[in-house]
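A single protein chain has been removed from this complex, and every other one stays in its place.
Chains here go by letter, A, B and C, matching the order in which they are written, and residues are numbered from 1 within each.
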Amino acid sequence: MTLKNNIASLILGIAVISILISIYLALVYTPSHETMGDVQRIFYFHVASAWISYLAFGVTFVAGLLYLKSKDLKWDTVAYGSAEVGIIFCTLAIITGSLWGKAAWGVFWRWEDIKLFITLVLWLVFIAYLALRANAKSRISKANLSAVFGIIGFICVPLSFAANRIWQQYHPTVIATSRGSLQASMAFALVVAVFAFTFLYAYLLLTRVGIEKMRETIEEIKQLIGGQNV
Amino acid sequence: MSDLIYLYGAYTIVWAGVFFYILKLHIAQRKLENEIKMLREILNGKKSKKNL
Amino acid sequence: MNAVKTIFLKELMVEFRSKQMINSYFILSLMIITSFRFAFSVIDFSLTQLASPILWITFFFGGMFSLSPIYKREIEQGTREGLLLAPISPSSIYLGKFLANLLVISCLELFTLLIFFVFFPVDTPDLLALLTLVAIGTIGIVALGNIISAISSNLAQSEVMLPVLLVPVLLFTVIMSSVSATSNVFAGAHLLDVMQEIKFILAFDVVFLAVGYLLIDYILED
Partner (left out) sequence: MSEKILVAKDITKSFGRFQVLNGINLTIKRGDRYILFGSNGAGKTTLVKILSTILPADSGELTLFGKKIERRSKDIKAMIGFMSHEPYLYNELSARENLNFYASLYSVKDKKERVESLLKEVGLYHRSHDKIGSFSRGMKQRLSLARAILHAPDIIFLDEPYAGLDIRAQEILNDLIIRLNQKGKTFFFITHDIGKGFEIAKRSGVLSKGRIVYEVEGGEKKAFSEKYREIIREETG
């Protein structure tokens, strides 16, 4: 228990330090963008949030497969925790993305933008995933059904990403805003932000899974107490 | 320069979101830890009663 | 193979006697088409542009709601255990049901298509292309609809959960690709012009069928 707490604190420490560094890099170290000015600084944490949400949903997918293979509920707990953390970051990515879009294009949302679109699809899929879990009738059926749905939802995404390119041909193409090539300092700031958020994600996932485990322990103890009443 | 409001908005939302989520997790964790402690005590109390 | 055929025939027999799917499909598709027709009678609109989304929305909702009873009625009648007891693989339950529903829904869609052309008389130079798209799109709707119907039948509030689970996965894959291809067909494209979309829809069909075939076992288990 203490070892686990130590690991969690270590990860949190790394996350906090690297987040502070990445904020410094994003706000101070990097130059202003040639065309967009300072608003472009949204970009670092927007991309990092989006990346974390993809990672989190990917973890849900893999944990779902592992659960179906091993029937070990531990994997189901990981899948659930990761989906919840993923939804948080996905929401952040969508909000920051649309703020960035408002600054860059003058509109909050562009349906033609494939990355916005896919992020929204993922968001909807995993909202549905959480709704499924809330409506399951037993622990086992919750684990089985949500694993299957998580797998379906996740494998649809790359396909729908690819298919979307074809629908685009028939949309009036809005002139793509070029972000310009990333300068080396900007790329560095982005990498640090992604690194920082990856540790943040690891910490959140550990904590979330830990909470779920505690809930299960409580159920166990309650049963023990109930059993001794007789 | 009015565009900067979007920058402030985005940063506020990201960090407030992360902060409140961590806060929520910690409150939940504390509560559960206390509950486990309480339940363990009840359980141990029962065991010792039985042994007497 | 024998088991698939047995389930297929049973499913058709039960459906034609109870008419659960058939009735809800007819009522729903008629409602959707007429309400769109009335809505667009007030405004000027381009028939060629809007026809394709309206057609697919009708197929989507009709398919979605008529697929809801296919696993639920096994649970309500208590026949699911009877199927699980039998010496057959769960995959053949999925395939048998898939084929039976595909047949029923395809027939219903052809009928819907007739009503649709009465209300929205669009030019369709290449009818074969339209029918091909409808056929492969329907395979996708029914293949995925069967899996999601099996999942939602095990949930509380299954009527609400079916669209909640189906929309994000089906709408952005099969339906959007079909809408895009069909609107080209209405605009004068031929079968060969929409080959790319057809390939994508077929890819979705294969993925959904494979997932259903491989994972139905975990869904049916309690």
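We take it that a residue touches a chain if its C-beta (ideal position, glycine included) is under 8 Å from a C-beta of that chain, and two chains touch if they have at least 3 such contacts.
All figures in this text were calculated on a predicted structure; none of them were measured in a lab.
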Partner chains on view for the chain not depicted: A, C
Of C:Gly82, C:Pro125 or C:Gly188, the residue in touch with the unshown chain: C:Gly82
Interface with the undisplayed chain - residues on subunit C: 2-3, 5-7, 10, 13-14, 17-18, 77-79, 81-90, 217, 221-222
Chain not shown, touching residues in subunit A: 138-140, 216, 219-220, 223, 229-230
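Quick note on the criterion: only the chains that are shown with their structure count from here on.
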Chain-level touch network, classified as line, ring, star, complete or other: line
Per-chain CA centroid nearest to the all-protein CA mean: A
Inter-centroid spacing, subunit B versus subunit A (mean Cα positions, whole Å): 20
Averaged-CA centre spacing for the pair subunit C and subunit B, given as whole angstrom: 44
Whole-Å gap between the CA centroids of subunit A and subunit C: 31
Set of subunit B residues in contact with two or more other chains: none
Of subunit A, residues touching subunit B in the complex: 37-39, 41-42, 45-46, 49, 88, 91-92, 95-96, 99-100, 102-103, 200, 204, 207-208, 210-211, 214-215, 217-218, 221-222, 224-225, 228
Of all residues in subunit C, those that touch subunit A in their complex: 144, 147-148, 151, 154-157, 161, 164-165, 167-169, 172-173, 176-177, 180, 183-184, 196-197, 200, 203-204, 207-208, 211, 215, 218-219, 221-222
Of all residues in subunit A, those that touch subunit C in their complex: 68, 117, 121, 124-125, 127-128, 131-132, 135-138, 140-141, 144-145, 147-149, 151-153, 155-156, 159-160, 162-164, 166-167, 170
